[in-house]
Every structure is written in C-alpha cells, then in structure tokens.
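This report concerns only the one structure given below.
A single protein chain has been omitted from the complex, and every remaining protein chain is retained in its original position.
Letters A, B and C mark the chains in the order given here, with residues in each chain numbered from 1 onward.
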C-alpha cells in the first residue's frame, strides 16, 4: 500500500467542507489542515468531519515541507495569487471551477505549473460522477459513433450572484463535461452567446451558448437562474446512437437510444445527392446502463493522488480548466457584440517544451 | 342560427383530411368540395369523412360563386399563386403554415387581401388548442406580470425534409404561438440563428433561434429533427409567475409557478444598486388549470367563419403569418452570416390605407 | 393470396365502429354489414368508415350463408343469446369482453362452440398490442426467468357504470392480459376481492384482487374509478429480470430491469437455511425494446381469420374469456364474504373429448 501524503484544504465556505470530508476519508491522503482566514469557520468544518487541524495562515501552509498539495476552494478572483504562491512553494494544486476569473490569469497559472513541473488540477467534480464517467467510456469505445450534436440544459431557480453572470456560474459545469467526454475535448473555433438580464440586475440571468465544434457538430448550452423548474439534461447525438443524461432521474440517469437517421453512403456525393440517397430511420431499443452510487469527490481526490504519484497530468488538468475559460472569455466578447460569434483567444504565449 | 356557407379544401395530402373533417363537422360550414390534382386522393379523403364532393380543378372551385372560402393545404411553394388567384376570384382564404415560402411573397399576399377586402387567415392550429388559449388568457389578464423570457423546445426524431430545413418545418409553430400569446405579439428587432447539418443532408437538422423581444425579454426556440426523445415544452417567465406548457403531459399540460426572483424597487437605481437591493426569492404554490379536451381545428374553422361574418381580421391573421415569415427570413440570413444577428426585413412596401 | 370471407359487426355503440373500421381495412375480410337495432346508428358508423351495408335484423345476418363470422359488440348481458344463436346458425363468433355476464353462461357458450366445431374468440384487444405481444414473447423465451409476482394498476377518473362494478368494467383487461402472457395462463386457486363503494352508488368503485397463482407467485390487480390521475402499469417480476409496462409512457412503454434478489442455492435447504444463505442483489442495466406503432384491433381481426382458416382455437379463445369470468365470479363471491378468499368455480360440466 502506498503511503499517505498530506493535503491542505484552503477555504472553508460552501465547497470546502466537502473537500475536507473527502480528503479525510481517502486512503491516499492525510488532511493536513483546513485553512481559512476566518478561523472559526475552519474549526466548524473541522468539527463537522470529526476533527482536523486548522489554521488561518496560508503562508504557514506553504512553509510546511510535509504538505504535498493544496486544494483551493476560495472565490474565483483569489485563485490566481493563491495558486501562483502555492506553485512557487512547490505544492501541487487543485482549484475549484472556474480555474480563474480571466483567461489570461488561467493561462499564466497553467504555464507556471508547467515550468515548475507540478500538477495543476481543475476540480471538475461532475467529471467523476458515475454518469459522466460512463458517458466518456461509451463515447471513447465508439458506442455513439461520430458525435453529431450536443445539447445541454442547466436551469433552475438559482441564486442571483453579485459578481458573476449565469454563464460564469453554471456553464463551467457543461463545458468541463464536454471537454471530458468528447473525443477531441472542447475544441471550438468560436462562440455565440445570447444573454438576457430582464430583471436589470446588471448581469445576465439567462444565457445560451452556441459552440460549433471543430469536427462539424454543434454544441449548445442553456443556463438559466429564473426557471421555476430544475432541469439537468444533456443530449449527445451520434451517428450510431444518441445518449441522454438526465441527472435528476436517479432511476435512469443515462439512456442510450438506438434511434436516429441514417444516410446511405454515396461516393462523391454532393449534398443534393445525399438528400436524394436512401434516408432511413432507426427506431431501435433503449438501453440504460446500471451506474454505481458513489460520491464523485472521492474520485477527484483519488485522481489528484494518482496524477502526483504517476507524474502525469490529472484527467481534469489545468489545461482543461483553461479550455473552459477560453470559451467563457469568448462568450463574454460575443455578448458584448450583441451575440455575434466571437473567436476563441489565440494561444499566443509560447509553451515550454512538452 | 346563422346560415352555413361553403368552403373548399384544396390539397388532400397530410393536413387536408383534417381540414375536410372539421369543415364537415362544423355548424358554420358546408364542405363544398375537396380539391386535389390527384382526384383519387381527393376521393379517398372524401370517403374517410363519410362522403363529400371532389374535384381536380381549382379553376372550377374559383368559378363557383357559392364558394365563400378556400382552405389551402398544399406545399408552401404553391401558396403564393393559389392564394392570389383565390383572392382575385373574391374568395376568403385560409392557408397552412408557413404562409408562403418567402417573406416577399407573404407580404404580397397580405397586401392583396387587404386591397380586396377579403380575409386572409393563417392556419396556426396550435393557437386554438385549449392550452395555448389558456396561456394567452393568463398573460392577457396579467397573471404572469411582465414577460421576462420565453424558452421553447420542439424536438423529436423527425422526417428529414427534402426542401425545407428544420427552422421552416418546426419553428413556425413556436413563432406563431409567441405571436398569439405575447401582449405585443412577435415583436423582435433581430434574429440570431444557429444551425447544424451534421449528416450533410444539405439543410439544417438542428436549430436554435435567439430572439430579443422589443420589450427587453429574450425568446429562444430550439428545434431538432435528430432527437431520440420527443419534447414539446414552452416556458414563459414573468415578473409575477412563470408558466410551463408541457404538451406531452396530458395530465398537466399547463403549470403556473408562483416561483421567481423579486428585485426590491429602488428609485433611480443603477444596476449596481439593484444588485445590492433586496433580492428575494418567491417559492410559492404551483397551479395547473383544468383544460377542456377539444380539437383545435374545430376552433380554426369556427374562427374563419366568425372573421368573415364580422368583417374583422382572423385572430391568426395573414399579418400574423407574415410576422412568422419575417423571423424565418431573418433566421435564414443570420445562418448565412455564421450566426450573426440579422435584422428583420423592413416593411418597405407602402401599405394601403388601413 | 387467400380469398376474403364475410364478417358482420353486431352492435354500433362504443366499440362497434372500431371493429367495423378494422374489418373494412383488413385483407382477410369483407365487411358484410353493420347490424344494430337502431338502424340510424348503424348507418352513421357505415358512413364514418366510408360506406358499408347496414341492417337492423340479426336474423337476416344469421340466415345469410355467405357470412362466415359475426363480431358481437353489444352489452354483456346480451352476449349469451346472441352468441348461441350465431353458433346455431353455423357462424364463427368473436365477442367483446367480458365474454358473458355470468360464468355459467360463459361456460355454456364455450361448450356450445366446441360442440359445433366453431371458433369462439374473445376480443381481448390489449393482447394484440405491440407491448403485450412483446411481454408474452419475453416471458415465453425465458428472459424473465420464473415468474415471482405480477402487480397491475388500472386507475383513472372513470365513468360510474349503472349495471357493473369496477371489477367487471376494468379488471377483464388485466386478467385477459395475465392469461395471455403467463406461461400457465390465468391459473389461480382462489381470489380475494376487496371493494369499496364510498359514494354509495350501489356498486364498488374501488377494487383490489389478490390472486395467488398456482405456481407460487402472487398476482394483484388494482382498479379504481375515482382516481384523479390515470395509471396503466403492470409489473411482472421474475427470477432473472423484472418487466414494467407503463402504457401511458409512449417513449418507453416496456422496460426490462436486470435488477433483483438472488438466493444462493443450498441443497435440502430449509427456509431458515435459505435466509442465511448468500443473498445477493442484482443492480444491472435497464433495457427498453423498441415497439412498432400498430393498431391492436388489426391483429384481432387477422387472428380471427387465421384461427378459422387453420381450424385452431384463437389465441384469445373462448376458454380464455371463460378463465377471466371464473376469476370475476370468484371475486364477486369473495366480496360478498367480506374479502375472504373464494375458490374458483369448479369445472363441473363434462367436457367433450379434447
């Protein structure tokens, strides 16, 4: 059995307690401390998980040579300085979504980690749910065929956030999942974003993202803070089968439909030829794979340990978090341009040798 | 009791039999004939409704002075010549959706009807369903408050059409309903359309329309021919309540949610003020009005009769059909421009005096 | 191609028009006439299906040597005299459910048909739906393993019937389906019926049937005229898999669950041993077979033709209808005895040699 290494959870707010509980329960990790400027909040979290050291000093954490990794669960605007400091101190880092509050800062964080030879991992928790892992597996093994379209809906009566709009609040989930399950990752040229702020709160409460994937498929994401009902639904259409993930249906979260349209192959076909060619409709069976009940965050902390041990990027790497940021960044520019498609930020900064 | 007047159904294809059956069953109408170039098809429809006269000559229909109205259920590209001829012959006209295959032709048809002083009605059948009538009523009486957003989804495994894309095939339903239920009708400045043709059939099979309404709200329409599951769902969010119409749930088609976000009114508030102002969340009851079971098309033919009798535009007038066309037309231009917002066709042709 | 033979539909009430339409559309049958004492009703039905001969004289129908079969869709209390007369006249007969209004009369009808060497078929329409046919096929091929239990729910706000209770009105559907899909048919020793007439209408509006199947499994049927929601759901549990038929979910009517409890086999095991033995839980995949969209009644009239042509009992034979009656009869006696289990009517009348 491998020896446990020490991790510190930074930030004892909404998400920190979940991280702390999972590091505590892990066979890979010792929970070195819970760190928060508000020491009482840190103590409360420590009590809730049956006891753990606490500290209000991030510097102390960084100075401790026995700490191998820090998990940052603080507000997005603080990620940049905290992560850079941790990397400078030689710590591996896991960060809450979104990776940073701007694409440029995310870019700098990823570069820094690479320079330092340290792991920078994005805590894209959804990617470690049994449903998303199964989706990735099915797509990877070709069960769906080539991907034709993705449609994701994430709506409910949500909290109006003071500082971020509905895109930055909710879409990172959908985008990080797309990056995780699609064969080519989140590989888009441009983004069209349509938002609305009908209550005049100063930020969009309703949003739509149209993302033409480089392979020719279309991805679309709907996010909404004003919906009276809650929907968490992603449809991934393929040439062979189409998958529907309905996260609020615990009895059948993932359904795979052998239903679709087949176009007869005609060599050198023009579109008109194809239209005239034999179009047929598949109306086959539906299949819903059994999924284990397992807390995703347990997989997250295990992946962090494995990546460090094996000296490889985490499955949800900093690069992955950066691809999410690049879409959000383009979305913001599209919104500013009245919904006109905005190209993704070019990756201009030279990369260190891979 | 009012005397029955004579109507002729033109086109014995998919929709014609339904029209014929409803004219036949109506207390307002005599079904004068079923007209189709393919006389056998006309005869088959006539038999299916218990017998009716048939003809293959449209000219004969127009020449018959006892025919007051014709209902055109032929392919969209034929609407323009048939409708103009019928109006020239002094007949009132009802036309299947879409009103015409281009905005310009629709414009000419509406103008012609106005010149002739005849009714031109769009057969927007959905508008006469109990659910949509109730939606219109609730919005009109202020139950939802001001409209904040509309989101409509109309997806299923549909027939790939040889000559129209998914926008022209499905979106007229959503657009005509919006025109019917919204206080200001379908009043938009521009349209952003995102489509995808992942099977390379030559026309979009997947489509999204973002429609900023002039009042500040956002309407959005999703249409898709490749979805393995069928969804017919429209959400209309208001300042007071939000309505969800789920047409595939016969036990609760329309639900009205007293759930939403309230922003405390602050005089001369800037957006920042409003954000800081008292935001509160309503989590109230849900109410689902009882709806009668009634065939919508019965209401359509009754409305045509009433409009003629009362010398007033039909509730789903030619103008309404034209507003739908203007959005489809702009959508086409937006598609051509890679999804950039396209303004609606300006109404340049001078109108005859109202 | 086989020659068409002539059938007459007797009874132009609720169900007759559907029968007439399907005989009319069949390649096996000529619709000889629609027969009803109320000739205007017969004419109305004839018109609705595009024309057919009508008559008000049942005697005339029986006297016509070209009529091979009659389909009886009259009230249950008239089945006995009409069917006996038809059999006497040498006609094959199909009868609506329930076969007769008492078990004794049903018994006599079945015997008579056997004596005459004629087909007596029960119109158990549900058995010819794609869903029930698939259920029968899956059970027959062993996909579910041994049957452990059946639970059927058939409830909605139904019409309070003046002359029959909710058991006689609704349960024949469930019972005939059980007879059709279970390997041993509807093979029960006794019936416990619990009914309630809370509105004091004179007949039960709410009913429950507990039916211990001879093989050891339990079947249970719930029927209710007072439920505000509509449920049509049957669960069939087996040692290998469990099937759920939800007839109101057109997107997934039949689901097969690889979920259940396995008991490790222990030789000479007492129950206590078995309890202690290795109990394990299967939590496998769900599978929903594709089902064609097809009108069941087309299969009914085709089966009548096949049974006549091949000189074999229909798949839903008079015997099958009689087994349904025997359960209803026992249920009535159980109700009278306050819910105590009532044995099924013994088959005392000597059968002609099989």
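The rule is simple: a residue touches a chain if its C-beta (ideal position, glycine included) is under 8 Å from a C-beta of that chain, and two chains touch if they have at least 3 such contacts.
Because the structure is a prediction, the values reported are computed rather than measured.
Student: List the neighbours, among the chains on screen, of the chain that has been left out.
Tutor: Every shown chain touched by the left-out chain: A, B, C.
Student: Can you tell me which of C:5, C:62, C:148 or C:304 touches the chain that was removed from the display?
Tutor: The single option touching the absent chain is C:148.
Student: Of B:145, B:202, B:215 or B:289, which one is in contact with the hidden chain?
Tutor: B:289
Student: Out of C:136, C:259 or C:333, point to the residue that touches the absent chain in the complete complex.
Tutor: Per the contact definition at the top, the residue touching the missing chain is C:259.
Student: Please pick, from A:47, A:77 or A:309, the residue that touches the omitted chain in the full complex.
Tutor: In the full complex, the listed residue that touches the missing chain is A:47.
Student: On subunit A, where is the contact patch with the chain that was removed from view?
Tutor: Touching the chain left out of view, subunit A contributes residues 47-48, 50-51, 229-230, 251.
Student: Tell me where the left-out chain touches subunit B, residue by residue.
Tutor: Output for subunit B: 252, 258-259, 283-290.
Student: Using the touch rule from the top, list residues of subunit C that touch the missing partner.
Tutor: Counting only subunit C, the missing chain is touched by 148-149, 151, 157, 160, 162, 190, 192, 194-196, 198-203, 205-206, 208, 210, 212, 216-218, 220, 222, 224-229, 235, 237, 239, 242, 244, 257, 259-261, 263, 271-272, 274-276, 279, 281, 283, 286, 338-341.
Convention: only the chains that are shown with their structure count from here on.
Student: Taking each chain's centre as the average of its Cα atoms, which chain lies closest to the overall Cα centroid?
Tutor: Centroid comparison flags B as closest.
Student: Express in whole angstrom the distance between the two chain centres, defined as the mean CA positions of subunit A and subunit B.
Tutor: It comes to 40 Å between the two C-alpha centres.
Student: Suppose each chain is reduced to the average of its Cα coordinates; what separation in Å results between subunit B and subunit C?
Tutor: Those two chain centres are 43 Å apart.
Student: What's the distance between the Cα centroids of subunit A and subunit C, rounded to whole Å?
Tutor: Roughly 53 Å separates the two chain centres.
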